[in-house]
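The complex appears here minus one protein chain, its other protein chains still in place.
A, B and C are the chain letters, set down in written order, and residue numbers restart from 1 in every chain.
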Amino acid sequence: MDLNLSAEEMAFRDEVRAFIAAELSPETREKLVLGREIGKHDFVEWQRKLNAKGWAVPNWPVEWGGQNWEPMQEYIFLDELQQAPAPSPLQFNCSMVGPVIATFGSEEQKKKFLAPTANLDIWWCQGFSEPGAGSDLAGLKTTARREGDFYIINGQKTWTTLAQYADWIFVLARTNPQAEKKQQGISFILVDMKTPGVTVRPIQLIDGGREVNEVWFDEVKVPAENLVGQENRGWDYAKYLLTNERMGIARIGVSKQRIRRIKELAKIERYGDTQLLDQPWFREKLVSVEIELKALEITQLRVLAEARKRGKHGEADPNSSILKIKGSELQQVTTELMMDVMGPYVLPFAASMDDEDRTNEPPIGPDYAASAGPTYFNSRKISIYGGSNEIQRNIIAKAILGF
Amino acid sequence: MDLNLSAEEMAFRDEVRAFIAAELSPETREKLVLGREIGKHDFVEWQRKLNAKGWAVPNWPVEWGGQNWEPMQEYIFLDELQQAPAPSPLQFNCSMVGPVIATFGSEEQKKKFLAPTANLDIWWCQGFSEPGAGSDLAGLKTTARREGDFYIINGQKTWTTLAQYADWIFVLARTNPQAEKKQQGISFILVDMKTPGVTVRPIQLIDGGREVNEVWFDEVKVPAENLVGQENRGWDYAKYLLTNERMGIARIGVSKQRIRRIKELAKIERYGDTQLLDQPWFREKLVSVEIELKALEITQLRVLAEARKRGKHGEADPNSSILKIKGSELQQVTTELMMDVMGPYVLPFAASMDDEDRTNEPPIGPDYAASAGPTYFNSRKISIYGGSNEIQRNIIAKAILGF
Amino acid sequence: MDFDFSDDQKLLKESVGKLMASRYGDFEKRKGYQMHPNGFDPAVWAEYAEAGILSLPFSEEQGGFGGGPVETMIVMEEMGTALAVEPYLACVVLSGAILKYGKAEQIIPEIASGEAIVALANIERSSRYDLNDVSLAARRDGDDYVLEGEKSVVLGGGAAGYFIVAARTAGARRDADGITLLLVDAKSPGISRRGYPTQDGQHAAEVSFGSVRVPVANVIGEAGKGLPILARAVDEAIAGLCAEAVGAMDALVKMTVEYLKTRKQFGVAIGSFQALQHRSVDMLVMLEQARSMAIYAALSVDDADPVARGNAISAAKVQIGRSAKFIGQQSVQLHGGIGVTMEYKAGHYFKRLTMIEQMFGDSDYHLRKLAASGAAIAA
Partner (left out) sequence: MDFDFSDDQKLLKESVGKLMASRYGDFEKRKGYQMHPNGFDPAVWAEYAEAGILSLPFSEEQGGFGGGPVETMIVMEEMGTALAVEPYLACVVLSGAILKYGKAEQIIPEIASGEAIVALANIERSSRYDLNDVSLAARRDGDDYVLEGEKSVVLGGGAAGYFIVAARTAGARRDADGITLLLVDAKSPGISRRGYPTQDGQHAAEVSFGSVRVPVANVIGEAGKGLPILARAVDEAIAGLCAEAVGAMDALVKMTVEYLKTRKQFGVAIGSFQALQHRSVDMLVMLEQARSMAIYAALSVDDADPVARGNAISAAKVQIGRSAKFIGQQSVQLHGGIGVTMEYKAGHYFKRLTMIEQMFGDSDYHLRKLAASGAAIAA
């Protein structure tokens, strides 16, 4: 038993750290530190740098740019990105559609899509959720009707993150409405966002940002060759994809970074005659969260160690549901602590947090205060998306406790 | 709107307070303050004093000793008893079997039982719960078979509080096993504990005390005249009885008294170079509980005010489930605070807490420390008995929220 | 012991409820109000004046209706239910109390008629929630004070025709003595302000005072003795805020339960899941506890003993803050995605409740205050 990184792991971590320090644009980093949304440009620039280094898609097959990393390496990599903080490689590309195409796609699809997907020349978005089917993903109603060499897609997707930047969308659609179980008869189809009949409507979230969208499909005509794998087998591919999503689900690095930031700011902020950070009650609140985070980090590492034993393509580990529950709670609670730092300055709403509306007005109060409220509001979604914490509890109850 | 007691209410409260101060035996009070179990003698002596004053059974019909009090008076009375602290009139007698006999019993039963029940000449215990039916009371299996002028009772009751002191037990037994619904076919029968075939076996609880028992019925022959009301209608009487039980269910006076005691002891206990009570963290914990208790007290008063409007014999108010949930949580959390006061002295186990085993050894550490652990352990039952907090949530979900 | 409203109070509740329903029943209207320069529609404010609620807390001699804390509670609860955006709390409850207790009655008619908004400017860059933490200097010069400094997060400050400024005329930054409340015409030379929306769709301003001259006659109460008046007014505002929170929480709990009953997943209403039912019950319990403490706050505001009053108010604020946080977070969670969207009302309740928890001191702050005072709240 040993909680320390091995020499190789340590060397790798230092390499990642040095790379980020050298290559990450200070503007992008500054936005992340201040809790502002980063724009398309930040993502693309950074992912291309990672791709040039060979680090954009480490989890893909080696022939398509993968690195064959150990789970631990992958974790170190993501953790360093989160702690920097730097953007992670775009997950829709790298953890979602890329691995699905690489595993189930045709040779033509691989050749056409994988390299530009890795380099973020194509920006993908995910067309899974629907208004009527949130946690009950398999209840989806969007249809893809086969007509000759085409599918005609009709329906509505929602919560489509960053669809406004997307070139392509991967869609789950019902190709056989007569299938016996609702999980059957679903297909996985790639759709060019420029196809006539695709409409994107942004949804503004309570933090003022517009990171998610509704995407409407009205008689959208898609070449049949854009079907991934077999017709009506899309649910299997989606499940495969969602398993990939779970690496780093707890986003411990994000919470660590935020706690460090809170400490910095609590030295600047005054409380009566002292620094806020000198207040025992504030330190107790902070250290209380740190303890849980430390515990979760070790829990995460234990899950990783198990993953290594099972091999990379094992079943989804239901223990990752523990990471999701606790990880989302801790991310949320750190945003509460950040509000505590600001005191009354949490109230002012600084125009809008997203790029387009950003004004050049000076901040109200300290410049770091503006994002505290919005970040807290936005953080409430973390325990909702990707399978709400209630769904995660159902999974654990069944898969681990055997209820 | 007014949160103050009226002049009449204030006068009544003062009268109760003065009566307790004059009449309550210091030994009984001391036991309650130190968290020791009180014995049969304490109960009987005190209830007879209350009865002499006319206060043992204020909630009964006037002709049988009732006082026709407003709900607020009843509350003030109980609250003063709890805060004194003094024993409450034995609930099995006064809130349970007494009102049932007075309302549904025959004239003979009234004449035979009510006066001695009020005076605690007869000690009653409650034969409801069974090993197989905890929260699911209607699932009971004890049977009463009619044979001529007798019922023959067979079965087992459990969690029978203070059965060791009891002269009589009121039993729910199944008289019609063929009834369509499980709530039907149950009868309410009075049984002399001295009847052959009745066996009492104490259950030791984790605090070391023996306040509850199993009661076994083996071909117990009971005169048919001991049936209360009609055969097979016992469930209705039990429901009526359980409604009565809900007055003062939150036991706010008990929590108040314990908080006051904690403050006293936290002045005696040292923490580093100060009184424990001078530690900001300790005061914050304490005041945090006090706030919830104050809120609950007002919630309780609001429920009482509603009760007054509905009249005394209205339906059970599902809001009393709120009082039960929060009241039990607060009682429990005050026992945790009490452990905090003791520090390492919470560990020693002082022989046994119940009367019979009590040794005369001096205490280990401060004399008030011995009961802290056992009181905490014992308090866990508060959220279990009388309808667990989970059952209370089911009630609220259905009756208030309309799920 | 009496929890009933008087007939007049019932009437008030009904009429304010109707007014709010007509102005806020359609949630889209609220977005319209927010587009106005200072974040609210002056026409709605004029209706408040007409309905008499702007003069509610003032005595009849002052041209008001002589409403007490219970009347304020009634109005604020309705405002909470409606998620109203007008600066009622800031101007009528908070500033109104200062004018009342400071016996500066000259501009009460302007408030009552809706002519002028009065905003309290007391917060500074490092003051957080401490009312005694005042640096902004008022230097005596002849028959004037000359103000120099900045005030932050002035509620209703964008629309204010007058500011009540807490200024230091003696003593050091955190001294209790030496704070003077000054009524300042917002048009006075040297004042500049920057209004902005707040996170919860209300409005505030940063105000800077550069050699602003204020006649000595504009002192509210007594020079150097402003803190007790300020503290009392803030206590009244907190009581009002508690009531507003109860209105918002009550609406939010109902809305959430309704949503659970209608929203289907896996072929059934999600309200059929026991875990979600029990969560809703926990929300209800928190709501009822908060309601009790809002009543407690309202009925304690007139306590003659300022320490007892402050303790009761702090206790209420702690409970309200905790309930608001739990109910806000859980209602968003139970709504799922739609709960975090701008177009749906639940998220706006959540945001308002979040800010209410922060305003005038968060739960932790008031808990510490209570602990330090050593007050016995319940026993």
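Following the convention adopted for this analysis, a residue touches a chain if its C-beta (ideal position, glycine included) is under 8 Å from a C-beta of that chain, and two chains touch if they have at least 3 such contacts.
If you're wondering where the values come from, they're calculated on a predicted model, not measured in any experiment.
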item	value
Selected residue (touches chain absent from view) among A:L276, A:L293 or A:A369	A:L293
Touching the absent chain when the full complex is considered, from A:K49, A:R210 or A:K326	A:K326
Selected from A:E27, A:D149, A:D218 or A:E284 as touching the chain missing from the view	A:E284
Hidden partner chain, residues of subunit C it touches	273-275, 277-278
Touch list for subunit B against the chain that is not drawn	129, 132-136, 139, 158-159, 203-206, 208, 269-273, 281, 285, 339-340, 343-350, 364-365, 373-374, 376-378, 380-381, 383-385, 388-390, 393
Where the unshown chain meets subunit A, residue by residue	1-6, 9, 72, 255-257, 259-260, 263, 280, 283-284, 286-288, 290-299, 301-302, 305, 319, 322, 325-326, 390, 393-394, 396-397, 400-403
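As a convention for this text, only the chains that are shown with their structure count from here on.
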item	value
Most distant chain from subunit A, judged by the mean position of its C-alpha atoms	B
Distance from subunit C to subunit A - Cα centre to Cα centre, in angstrom	38
Distance from the mean Cα position of subunit C to that of subunit B, given in whole angstrom	43
Residue numbers of subunit C (touch at least two other chains)	368
Shared interface positions of subunit A, touching two or more other chains	281
